[in-house]
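Note that one protein chain of the assembly has been removed; the remaining protein chains are unaltered in position.
Then we have chain A:
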């Protein structure tokens, strides 16, 4: 499993994402640009230039036509994936921390930061897919301020207009975006800030990671905690490996204390855990700093990790990864 090293960013990575076909990999970073790469060979396809601050988050619609990004310059931008043109820009009073498309690519949810007297806000925009995509409505379809701890991560669930959010306090909740009501919540999902939330392919469950050193699988219907993975390091990202019963966890010591420690103590490895047995299976080394974000190819054939060190490493799984049955012949439904 020789990794492909993607060296296109000058600063640490914030989020990476495969498109639904898995042929493209989008990466955004603190150096203000978004890059897109061919996932099979690591060749850079292009750059989305236009943000004027740390790009915190990105997402691609299922047709790989539009890409959405949120940044610290208080803007949310819609891009044409193919041409690299910025199609539309929304402006907010504070930075955009998280964006996500719904399963059809018709809506986008975004979280804006709580800062300078402005509350943390969650907005849902309709995406007009007609024409060239430059005609978008300025006003959000829905907007509300979640009460209590601010939201850090979010995603659309299976049911229309219901989103799942992770919060700074460690809470995981379901919101109805039409009313802004909290439908369901698990206050004690984590004990510290939720750093990542990724959905399963069918959006019936999700995995969250947290600084409390744990990752958990939740049922998106009732927020029941299905599985818990306890590690010994703060986690920044967690991903589900399709078709194989594994989860991938990434993290490491806090970025600010990295320079004071050696690689070995930092625990900057991607950890593979068994999804059902909650046991660690293996680790992949490589990064020189904490892993900030992990994404797995939608077919489960490769994965990529983006680190505080500014590199993205794409790993294509070896044949043995698919053949190996470390726990014997067990049929585990994905």
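Worth a mention:
The rule is short, and it goes like this: a residue touches a chain if its C-beta (ideal position, glycine included) is under 8 Å from a C-beta of that chain, and two chains touch if they have at least 3 such contacts; residues count from 1.
The working rule: contacts and distances are computed from a predicted model.
One subunit of the complex is not drawn; among "Eukaryotic translation initiation factor 3 subunit B", "Ras-related protein Rab-30", "Checkpoint protein" or "C-CAP/cofactor C-like domain-containing protein", its UniProt record names it "Eukaryotic translation initiation factor 3 subunit B".
Per the touch definition above, the residue from A:45, A:80, A:143 or A:158 contacting the chain not shown is A:158.
Of the listed residues A:219, A:299 or A:318, the one in contact with the hidden chain in the full complex is A:219. Considering the full assembly, A:232 is the residue among A:132, A:232 or A:319 that touches the omitted chain.
On the side of chain A, touch with the chain left out of the figure occurs at residues 158, 202, 204-205, 219, 221, 226, 232, 262, 264-265, 275-277, 327-328, 330-334.
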